[in-house]
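Of the protein chains in this complex, all but one are displayed in their positions.
So, chain A:
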Amino acid sequence: MEFAELIKTPRADNVVLHRPFHLAVEGTLCLTGHHLIFSSRRQDNAEELWLLHSNIDSIDKRFVGSLGTIVIKCKDLRIIQLDIPGMEECLNIASSIEALSTLDSVTLMYPFFYRPMFEVLEDGWSSFLLEQEFELLSSVTNEWRLSCVNKEFSVCPSYPPVVIVPKSVDDEALRKVALFRHGGRFPVLSYYHKKNGMAMMRSSQPLTGTNGRRCKEDEKLVNATLRSGRRGFVIDTRPLTVAQQARAKGGGFEQEVHYPQWRRIHKYIERFNILQESFIKLVEACNDQSHNMDRWLSKLEASNWLTHIKELLTAACLAAQCIDREGASVLVHGSEGTDSTLQVTSLAQIILDPRCRTIRGFEALIVREWLQAGHPFQQRCAQSAYSNSKQKWEAPVFLLFLECVWQIHRQFPCSFEFNEQFLIMLFEHAYASQFGTFLGNNENERAKLKLPQKTMSLWSWVNRPEELSRFQNPIYEANSLVIWPSVAPQSLQLWEGVFLRWNRPSRFLEEAEEERINIIKYNKELQARVNTLRRRLAELEARGEEAPEE
């Protein structure tokens, strides 16, 4: 298909761009296959706005006489308005944008066309391999092994080709366990706590059904993670009633009789469709320009967004507490094991593992616990909060995770190597990107799309020193401890950086960040200068001492 067919009016002049907290700018609007480009012609202050069509969530048009107005609402929550003279031009442009922003074939997406303007220093597609992770693990324990049972994606379509499982369980048993777990997602290692050798596993629900089916291999696999005589915790992200109801549809939960060494805790985390509704309500509240405080607070409350944040953080803290404080192994699952399960396991690692609070470690965490673990990014991030179409599989599951990381970051501002911008950047790229990283719903689909061969990885770009410097937290000091965040309502705040990002004058906060960077930079410079001087002084003194006294 040629994009040109969709672009009836590729260019319009005298278009006026309106954005909150900016003066209106007049300029030229151009449409290309993947971008909406606006450039102002003013000599003194030429300005260009490049917007990916895939970033456009919804578009409204209206007319006053022959002046058309298009309001574009983006997945990164920004809203811009374009005044386009000429009814026909405006209609053409609106319909082109609509068509180009809702292309249904993945292979037409921008990452397949994007040619990077930078030199690739390190191919991000091979930066984070599970094999490397396993090597690290092998240096502290030999209780685990790499299994290639899913090499052809035949055992579990949403798992990666290699997984880490207890050594004592062979591939044959894994195949049987896969049949006993929803979507074939048998329990695999998510995190190994070096401090005490406890493990966190994740899976999907067991298919016990109404008649209490059991699977010996599953019990053996799960028990293989326990120290002798110790108990473990199953953290089920559904309330008990939901888990019980799931039995009628063939699902279920681990029953005490068959898993006597495990204790089940139900920590309710909302299903993805509820989260999407909450997201939409919150964003609506954030765009309400009313001056009324009551209305704002009641809308904020009614969105339930912060409730979800609190529940999620609590569940993650609980998992971390079981591992670190109770010295117990943990198995986390909900129904499918692709959403709430991953939120809990990845957040628990942020709390427990200092490595996950570094840039590199956090990237590895996202690759391991989200991309390889089969979180369906393409379905979940197809639309954002402004979508008009009826939602199907969309949900801000990943955004919630990022926000929880931000909440912990806010409470431990010196313990993370990355800054808030890094989290916001990941949110943007999950929804619309020139990189292939977040395309597809699992490794299987990515392999079929040949993403590593045909597209550029986000990590290839982010990990270049030039880019990285933007995402570094100036006040980072490695902290090797477990960090326990507070989950009290008083300790949680709305993530302004995402939700009020386009609605607040950001200058003052940016200046503050600049100031922080400068303070640290100046300190480091001084330190370097003092050290150089000290060295020179020592040299001179040494020379002086050597010299015979007069």
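As a convention for this text, a residue touches a chain if its C-beta (ideal position, glycine included) is under 8 Å from a C-beta of that chain, and two chains touch if they have at least 3 such contacts; residues count from 1.
In the analysis below, contacts and distances are computed from a predicted model.
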| item | value |
| --- | --- |
| Per UniProt, the name of the complex member that is left out, chosen from "MTMR7 protein", "Presenilin", "ATPase H+ transporting accessory protein 1a" or "Beta-hexosaminidase" | "MTMR7 protein" |
| Touch with the omitted chain, as defined above, among A:C148, A:A248 or A:L533 | A:L533 |
| Residue numbers in chain A that touch the chain omitted from display | 229-231, 233, 261, 263, 265-267, 285-294, 296-298, 300-301, 304, 306-307, 309-310, 314, 317-318, 320-322, 325-328, 410-415, 475, 477-481, 483-484, 486-494, 496, 500, 503-505, 508-509, 511-512, 515-516, 519-520, 522-523, 526-527, 529-530, 533-534, 536-538, 540-541, 543-545, 547, 549-550 |
